[in-house]
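The structure follows.
Of the protein chains in this complex, one is absent; all others appear in place.
Now for chain A:
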Amino acid sequence: MKPSLLQQSRRSNSFRGSTPLDSSPDGGGATKSPAAIFWLVLHGLCCLVSLVLGFRFSRLIFFLLFSTSTNSNTGLYQTSPFRTVADIAENLAFSTSLPSLDSSPANRTSGVSSSGVVVGRHGILIRPWPHPNPEEVMKAHRIIERVQREQRAQYGVKSPRTVIVVTPTYVRTFQTLHLTGVMHSLMNVPYDLVWIVVEAGGVTNETASLITKSGLRTIHIGCEERMPLSWEDRHRMEARMRLRALRVVSEKKLDGAVMFADDSNMHSMELFDEIQKVKWIGAVSVGILAHSGHSDEDLSAVRNEGDESNSPVPIQGPACNSSDQLVGWHTFNSLPYVGRSANYVGDRATVLPRKLEWAGFVLNSRLVWKEAVDKPDWVKDLDMVARDEANVESPLSLLKDSSVVEPLGSCGRKVLLWWLRVEARADSKFPSGWIIDPPLEVTVPARHTPWPDAPPELPTSEKVTSIKESSEKRSTKTRTHRSRRGSRSKRKHEARSVDAHVSERHSHEN
């Protein structure tokens, strides 16, 4: 590209006429010798013919006249098997600005000896089907994948640990929505994964069928207690469920990094790369998306009250000093929301997180094992903690001394996941498994558009209701769905017709 940039203005200069210092002999056209005039006239004639024909006829003549006398054919590009942009004219190897030199095309070869590279115009080779071949695309993707795997092996995490994900859930309207999101995030994690799903209300087929679709290694545990309705109780129940999962980790001696993925949270892929760095217990920054079902006036009122925080979205996580050491915690300030927060699940008011959410913590699974080789002494025994279940608010309760927490994500500066609680009203119903069975009642039957030569069918049953327009529009829609063979254009006309009589419409159709 760059040499061409250089050439741009200069080449146009040369075309207009060589500079006085340029000493190449191309002044042939300037002299009024009969030969020059003859060539000019011939050139003009060929230009006229080209106008008529549509391609560069003039050069073709010269090529045909002189090609047999030279041996430059070998250097020319064959364009017949291919479609070319500029038809036949580009077969010629002549420069465009020097018509007087076309008697010696052999001069144009750039080499002293015979070489395949010829200076001048070449054909633009285009293959007949210039579209990608799907097999080749797949091969290319395999190459890309192999390269990326090698990159990860070289620059990424050495000896990656298994990620153990703990998710408390229960069957409700929004469960599929939330759980599918988490599931897809986990399916994209490039490390080994164990997904512990703890379900309130016992193990159900709903949840089981959903999580088996992921293809991940899952451990599905049920807690017999049902999920309570108030947010306070729900948070406590979830803590109990998570402890239950940790007990499973301890019993099965699962090895890896434990993280808590609540089903309505949103995780970024960098989070999973970051948790590989944890030594014993780490904390990441969580963005809190405290959302209210009410209109914006509620939110703005809250913001006006307590506006000391700089970030528009409150963040929960470790606070560091300038030497990247943990000095404290950023927690959620719930004062502006006092009296306005949601009380029960499905409430339209803002749902508030706890002071420090479980989701922001990562543990080395050996912390919860009964016996581990270099288990540090600042961690409490899991069973002791579990006995006091009601007061366990965050994984910090597992520690005797909370200053050992490692801040991750460049010391809490990076927000790697977002906390969100969105639930439908407690009394909302949804089809189980999101499968509509038995099918919904038919309100208007679908019409078949008859074949053009088939006799028109008489309608079997038709609900002639007062809302005729809507039913007509509905039926035209179903008609378009069912049969495209019919006369489409006619259908467009009749969609607007407000006709009470059915048979009239039929005749209109034909």
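Throughout what follows, a residue touches a chain if its C-beta (ideal position, glycine included) is under 8 Å from a C-beta of that chain, and two chains touch if they have at least 3 such contacts; residues count from 1.
By definition in this document, contacts and distances are computed from a predicted model.
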Given the options "b(0,+)-type amino acid transporter 1", "Exostosin GT47 domain-containing protein", "Mitotic spindle organizing protein 1" or "dihydrolipoyl dehydrogenase", say which is the protein name UniProt records for the missing chain.
"Exostosin GT47 domain-containing protein"
Residue of A:A35, A:L53, A:V137 or A:V327 touching the missing chain in the full complex
A:V137
In the whole complex, not just what's shown, which of A:H43, A:H122 or A:K355 touches the removed chain?
A:H122
Using the document's definition of touch, tell me which of A:Q154, A:S322 or A:N391 contacts the absent chain.
A:Q154
Those residues of chain A that touch the unshown chain are 1-12, 14-15, 19, 21-24, 77, 82, 85-86, 90, 95-96, 98, 108, 110-113, 115-117, 119-127, 130-133, 136-137, 139-140, 142-144, 146-148, 150-152, 154-156, 158
